[in-house]
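As you look at this complex, bear in mind that one protein chain is not there, while each of the others sits in place.
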Amino acid sequence: MSAISRDDVAHLARLAHLEMSEAELETMASELAVIVDSIAVVSEAAGDDVPATSHPIPLTNVFREDVVGQTLTQEEALLNAPDSEDGRFKVPAILDGE
Amino acid sequence: MSTTEELVDFDVALEKYDPVLGFEVHVELNTKTKMFSDAPNAFGDVPNTNVTPVDLGLPGVLPVVNKTAVEYSILIGLALNCKIAESCRFARKNYFYPDTPKNFQTSQYDEPIAYDGYIDIELEDGEVFRVEIERAHMEEDAGKLTHMGGSTGRIQGAEFSLVDYNRAGVPLVEIVTKPIVGAGKRAPELARAYVGAIREIVKNLNVSDAKMERGNVRCDANVSLMLKGADKFGTRSETKNVNSLRAVEHAVHFEIERHAAVLESGQKVVQETRHWHEDTRTTTSGRPKSDADDYRYFPEPDLVPVVTTPEWIEELRARLPEPPAERRKRLKAEWGYSDAEFRDVVNAGMTDLISDTIAAGATPAVARKWWMGVVSGLAKTQDVDAADLGVTPATIVELQGLIDSKKINDKIARQVLDFVLAGEGTPAAVVEKRNLAVVNDDSALGAAIDEAMAQMPDVVAKIQSGKVQAIGALIGPVMKATRGQADAARVREIVLEKLGM
């Protein structure tokens, strides 16, 4: 189950939007292999009859009433924007060239 | 962008293949606030003002579920004859895109709030088709991207894009059908009718503004073909954001022709996203589904499960309005329209207006006469939706009242309506101000009639001799004397009265 390859890491890095150099991919692959080996034990710990716990303290039905609250101004919204134009966040092209 | 596709004629295609359809319809709820934040859920405001730190995904923020959005979702589930989950959760769908402020969408994954439902779709000729609903789940909308610098405003060729997060976090319910088989040649028609029915249901529930042109209801249409008699579905394409009823019909029609051409040429259909182009009425290839679509769903740790009780569900069920199809059946019977008359009313989208007009005091025949005759005629000449003309049921009732009390005649009533729509006031006020009341003051009318009779003794003689239709010759001069405002029927009555007939 473990044995994480450089290609595996490259795929994960693409999913996670982390550009990585060849050297980084190699290092990460070997580090992850060790870590994953040591944590793979979890798959043997619990049988099928054990339910999963996603929240440590079980709560249900926490809701908000449908009442408008305070909003940010456009200036506040754009305060930390790396780039903006016309009151909107500006981002580079989504597609490459034509 | 890909080049022109080869197509096989629709009828030819369907001699050999059966189409299988599937729809994912996104409905924007019309709650006051967003799904997970208390920012206003409003359309068209100044960019990036209907946002809180939560909607921008600022560091440290947390979501809180809008109770009304949950209730609206349950209402939709109930209206689609779904089972409502006793317990369900939110999940994170992880993918990076600049209109998604957290780079994950908070949605529902393996635990939708509603599942296993159906709706019966009535096609125009009355054939009923059952569409099974797989699930309806809650999620949030993304922000709005505007692509700049290209010639088309499309993503292709754009130099940069601008992002407005006002729409980010608006509550959505995604309604997913099970595969729809057996529609055959009626597939495009069924597609249109299905989306129309969903739109009608959510509008009737008053949980969405349901305006497709504003994106309140958006449809992704899945189409695949299989050889007649086969039991395994073909590969499907998913045409995104088909945003009018007409477009849904055309997109399904087009995809059937395109799939058939691909299959006939011996190639395989690619499982991919297609984009609909209204201008050319074609689809083009989007990105193929790849390993990049590993959304890494997991339970949203910042939100706790939604648990429904039978009491809560029943309380909501009691709020359900009459289903549109049943309502139509009832109204048709109540109004006494013929099949053809009623179908015309439904197809013209006049059901509610006529119903409201009848409720305001008009008879069914009068309401139909006005809306289907006068108002839809006006709408046609002005090329707008009849509902958007500004005619209200109260105006209709008032106009008809003026006619019935013989203050005005039909012809003048139409002029009055024009003045009302021009903003000159209520029908009565317009009649008053413009002095349009027909002259049925008998003394004034009587004088004009006396005058006419005195000038045309030969006509009077004819009438007295039994040729009653000769009265017509008197009406012209009377009208002239009263500047057209005499009621012709009354003139006739008075003449006969005066002659003791």
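By letter and in written order, the chains are A and B; residue numbering begins at 1 in each of them.
Note that contacts are C-beta pairs under 8 Å (C-beta built on N, C-alpha and C of every residue); 3 or more make two chains touch, one makes a residue touch a chain.
Assume contacts and distances are computed from a predicted model.
Undergrad: Would you kindly match the missing chain to its UniProt protein name, picking from "Branched-chain amino acid ABC transporter permease", "Cytochrome c1", "Nucleoside hydrolase" or "Glutamyl-tRNA(Gln) amidotransferase subunit A"?
TA: "Glutamyl-tRNA(Gln) amidotransferase subunit A"
Undergrad: Check the options B:Gly57, B:Gly425 or B:Gly484 and report the residue that touches the missing chain.
TA: Final answer for the missing-chain contact: B:Gly57.
Undergrad: Over the whole complex, note the residues of subunit B touching the chain we left out.
TA: Residues 53, 56-65, 92, 94, 96, 98, 101-104, 161, 163, 165, 294, 296-298, 301-304 of subunit B touch the chain absent from view.
Undergrad: So that we can see where the missing chain sits, which residues of subunit A does it touch?
TA: Subunit A touches the missing chain through residues 1, 4, 8-9, 12-13, 15-20, 28, 31-32, 34-36, 38-43, 45-46, 50-57, 59, 62, 64, 72, 76-77, 79-83, 89, 91-97.
Methods note: only the chains that are shown with their structure count from here on.
Undergrad: Okay, in this complex, where on subunit B does subunit A touch?
TA: Touch list, subunit B to subunit A: 31-33, 37-40, 46-53, 56, 64-70, 87, 89, 94, 96, 98, 103, 145-147, 149, 155-165, 291-292, 294, 296, 299, 301, 303-307.
Undergrad: Which positions of subunit A touch subunit B when the two form their complex?
TA: Where subunit A meets subunit B, its residues are 11, 14-15, 17, 54-55, 58-74, 77-78, 85-95, 98.
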